[in-house]
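The complex appears here without one of its protein chains, the remainder shown in place.
Naming follows writing order (A, B and C), and every chain is counted from residue 1.
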């Protein structure tokens, strides 16, 4: 059995961290790297756990360089076992650490599901607040990259249905940075969903914590229809709003950002104004976040609704083969069709 | 290491199965036993897998007597590992078997979650129909029995959000019998939820397959409000309808029976008539089945709705300690409050 | 090449005879008669706690109780070897371990009375909230030990689990991580022969202690009803862990003399003869015999021990019966460490709902 000289377990901190100090143009992936670096520099209790996150820097290169900067006690390449990644993070939290776990792809989170649902989510409640679980679980999610099975899932609704967890999804480099820093400092466990097909999107990133990670944000203001989405579909929804404007429909696009809890104050204000709601996500329709939001908004704004809210989502199917994914994923056209429907056209 | 003489692995079939031939009064638990016995007698490929299901007959005695009747190759006491219970069932299905897995309590299904979500649910799709997964997973679920943590969960929405699975929940002895028989004969995988706090409810059971397991059933006809529920809350909802009638409100109670797919035809017809929907379940509200149904009914019956649908559910908390469970679980009073709300009173 | 543990470590026969075992004797050479008497008291007291709790359950004061009857030596011998800065990650049956950690007696019962989901503050006694999900805690212990190693501390994590638990993926993954990272953790398996109704032979085709060496973890198979042997094994593990030697696996061979819990009826699935055979190996009896042979089992010791047991039982009963029910709205407390808009809304909704009854009763303020 050979452990090569490159084995991350033998590596130790050699470089000094270089953190973001001024606004810089970064890809979404690199802004996550920057947030990890800053959080690790600020707090020695922040440690990373995951498969291939060391020498390789993760399959998406998000942790690239961090092993060299922080050493093998902070950037921990783990054996291939997701339940153990989450379960040891629980133990580390018991010992005062703030673990950040990387799940390599969305579809590989399920072997760790029990530890998330039965331990991470419940321990603060179970111990009447004595034990905090400041664990962040990073999950690259969603499709659109032509990948093989289990590499394009949108499992977020499993977690928004799990009391005790916070769930956020980012859509742009600045949020990727700011919201990850907030997630890591949160004393609650946070599922942090990364839109993997947007990893290469660039934007200017300031080293600020910015808007609270619990707030939804209006991306495009509008008056006729409220179009709600999150993560990878945010840019598509923005484009759909532009296209709808050409057809004379004013669409207000809201980036949810926080999936649990949902910022209903922002949604309510928008729907009271527009009277019409469309929600779009890649995840399958039944039991998805869309239904929850439709139900909650109906409860809250019934008398303001001018039409039944519309869901534009993935179908109730397992994620299909790459050549078929465009027939599963909501795109600009399907969003526009949803806008038309809610407009009664 | 001692294996006692009572080790079920050494036991073999000794008794002849005695199946149900005429209508008989049985508890809900015993009607499940009767259904298992009949399905096993009919089809030698039906095998049971689970923890303590052999000599003990299961912690709820549901499999009582079956080891003696069918032997250790049909009633398989497994080592304590839920992922393996489901995963070996997948292999047995590959070999032409129809495994029926017992998960001891709702909260212990999560270690098997990956095998359910990534394998059981997807294999028929993945193999373009070549491989069938006629697996039934029995899950005693819900609270109200004063149990310790992890013994009172309502995890059904995790599975209704999983494409490829069918999900049913029974509320009375006849359905327990008939729907389990249908589940076991189904070529699709079925999650079969048993309302553990109603195991002792008695009723007359005929050895018939009865109404399709996909159909919702109107338990109490009414005209003012549609009250939808399933599993353990069905008797409570029926009582609530009686109480509401005393106050002059006519409540139509629907037992969903199938949670995936939902029988929207029946629900729609009812809501078009009543114009008002209340849905109640023990599971936590956010991301629960209630939200999905509210959204779907709003989409389908928007113009018929006279008020915003109302959800009466468990709170968004981990299942609480026994002394607090009555403050989490919907009861008759909370259902009536929901009826009042939807009636605008 | 690592060896499977060939021997069954026993330092005290069922007859109470202290036998010599060169590799293990040094580890308990310092144990005085006084300390033996103290462990005898421990065992009598925890058995008494067990009896009292079982009675409380029968009387309707507890919802359920998982007796440890028969496993006193395994738990006392190991837990009494720990330092206060070590940390315990246990299952539901380790009430004697909690006792050794200095738990408030009443706290042991909170969970089983249904008043709370955990009885004690883990940081006050160095013992985590017990895990009901079988095997889950072994990963927590391993993670804690990773942290201890990163901290440069010589504290050790010990995790208790049953024979049945060894089948769960989590326990095996914990061994993988513990071995890979060479962290200070002791896997303490109480093989009480049964997992509810399933005999250990269904879980493990070989002795349980044989599992660990293949993961690169040295293991010891010890007579779990021999408090001295258990102590020796635990001390070996602790010493290895404190000195950077990584994990140790201990299989304590014992017997669950009672039912799985008060809800269980073992006559459904096991022979009474088996129980009788194990009764002869009772862990308390053999220590009593040893003390007797040393002239230490005096009427005074007996009286003092009984008095202590009586006092603890009385305190336990009073604490149980006097335990206040939690207030309704606490059902919403501590789901999150920080405010949560949706849940806060639900709390308000329920508070209003409850208040509506007060109003209807004319008792609203």
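What we mean here is this: a residue touches a chain if its C-beta (ideal position, glycine included) is under 8 Å from a C-beta of that chain, and two chains touch if they have at least 3 such contacts.
These numbers were taken from a predicted model, which means no experiment stands behind them.
The chain we do not see here touches A, B, C in the full complex. Considering the full assembly, B:125 is the residue among B:60, B:125, B:159 or B:193 that touches the omitted chain. Considering the whole complex, the residue from C:168, C:226, C:264 or C:282 that touches the absent chain is C:168.
The missing chain, though absent from the display, is touched by one residue of C:10, C:90, C:155 or C:203; that residue is C:203.
Interface note for the absent chain: among B:42, B:64 or B:214, the touching residue is B:214. Note that of B:115, B:220, B:270 or B:286, the residue touching the chain absent from this view is B:115.
The set of subunit B residues touching the chain not shown comprises 9, 47, 73, 76, 78-79, 81, 83-84, 86-97, 99, 111, 114-115, 118-119, 123-132, 163-164, 166, 186-188, 214, 260-265.
Contact residues of subunit C toward the unshown chain are 1-2, 4, 6, 166-170, 172-173, 176, 179-180, 182, 202-206, 210-217.
Residues 1-7, 9, 51-52, 54-57, 59, 77-81, 83-84, 107-108, 110-111, 146-151, 285-286, 315-318, 320-324, 327-328, 334, 337 are the ones on subunit A that touch the missing chain.
FYI, only the chains that are shown with their structure count from here on.
Taking the mean of C-alpha positions as each chain's centre, the chain lying farthest from the centre of subunit A is C.
Centroid to centroid, with C-alpha atoms defining each point, subunit A and subunit B lie 32 Å apart. Rounded to whole angstrom units, the spacing between the C-alpha centres of subunit B and subunit C is 35.
Measuring from the averaged C-alpha position of subunit A to that of subunit C gives a distance of 39 Å. Among the residues of subunit A, those in touch with two or more other chains are 83, 111, 114, 118, 125-126, 163-164, 260.
Counting only residues that touch two or more partner chains, subunit C has 116-117, 133, 169-170, 335, 342-343.
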